[in-house]
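A single protein chain has been removed from this complex, and every other one stays in its place.
Entry: chain A
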Amino acid sequence: MTTSTIHDIGYRHYDGRRNGRAYVLRSLYVHNVRAAFGLGRPARAKVMPFLLAAIMLLPAAGSVAVVAVTDQADALMRYSSYATVLQVIIAIFLATQAPVLASRELRFHVVPLYFSRPVGHLDFVLAKVAAMTTALFALIAVPVTVLYVGGLVTKVPDSTAQLGRYLAALVGCALFAVVLASIGMVVAAFTPRRGFGVAAVIAVFMLSSTFVLIIQGIAEARTNFTLSGWVGLFAPFNLVDIVQVRLLGAEKSAVQVPPGVGGGVVALALCAAIVLGSIAVLYRRFRKAGLS
């Protein structure tokens, strides 16, 4: 603590550097990534994201420990299945943190302050989606990296193939992150009350996956595996898993995936449509909020 007197030195003009659009965009992105983990806000805002991140790490750490103790290489979890196995935790993270990024500034009418500054509407939306994507990617990719590094340390055989699978899984993680972030942000942006936002995001993920699982159950009971695979497009986690299986050479983690490379291309196109559509919807949402 310093004891200081306040000297009135009068108003000083600022004639220093003013950075351009790239700096503003980067600052906005960093601000939102920090916000996604509750940084820069009170301690209670940090509890949920860090607790969930810790839970995400547990299975990876456990799996590596089992391999180290038992020396059973196949006890190591598959990298590409990590997101699917832990989809409930990921969905909860998204549900609690997407409203922080998407609707907090809408709720408190902060948005017009951005647009009365040299911040573009599209830049604003891209920074937010990119920040949520980064947060989710970190959430999923860090445990996957723990698995890989753990595998290296415990000398799991066939290291070249492991590296290939690990890199493919990272691409899969990025795709999971961007698709889930897009869906979560849109749902949260239209439910300005935080509690509703959390519930709405959870509902979207739970209902879609339950619905898809029921249809898949019926289809498989009737041995219609093609239908079962294609229905998988309608659940976000299943959708990305289709791309992982068909285009990235992973084993399937979802119940069923549609056949052939064609199925993967359709799934990837659907992912792209979801992301671009979400950005368009968010753009309109924030543009409107900037004028209120």
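Structure notes:
In this section, a contact is a pair of C-beta atoms (placed from the backbone, for glycine too) under 8 Å apart; a residue touches a chain by one contact, two chains touch by 3 or more; residues count from 1.
As a convention for this text, contacts and distances are computed from a predicted model.
Looking at the choices "Molybdopterin-dependent oxidoreductase", "Protoheme IX farnesyltransferase", "ABC transporter ATP-binding protein" or "Response regulator receiver domain-containing protein", the name in the UniProt record of the chain not drawn here is "ABC transporter ATP-binding protein".
Shown as candidates are A:A221, A:V261 or A:L291; the residue that touches the absent chain is A:L291.
Touching the chain that is not shown, out of A:V110, A:L167 or A:I214: A:V110 (per the contact rule at the top).
Touching the missing chain, out of A:G62, A:P118, A:G249 or A:G277, is residue A:P118. By the touch definition given at the top, chain A reaches the unshown chain through residues 6, 10-14, 16-20, 23-24, 27-28, 31, 40-42, 45, 104-105, 108-110, 112-120, 290-292.
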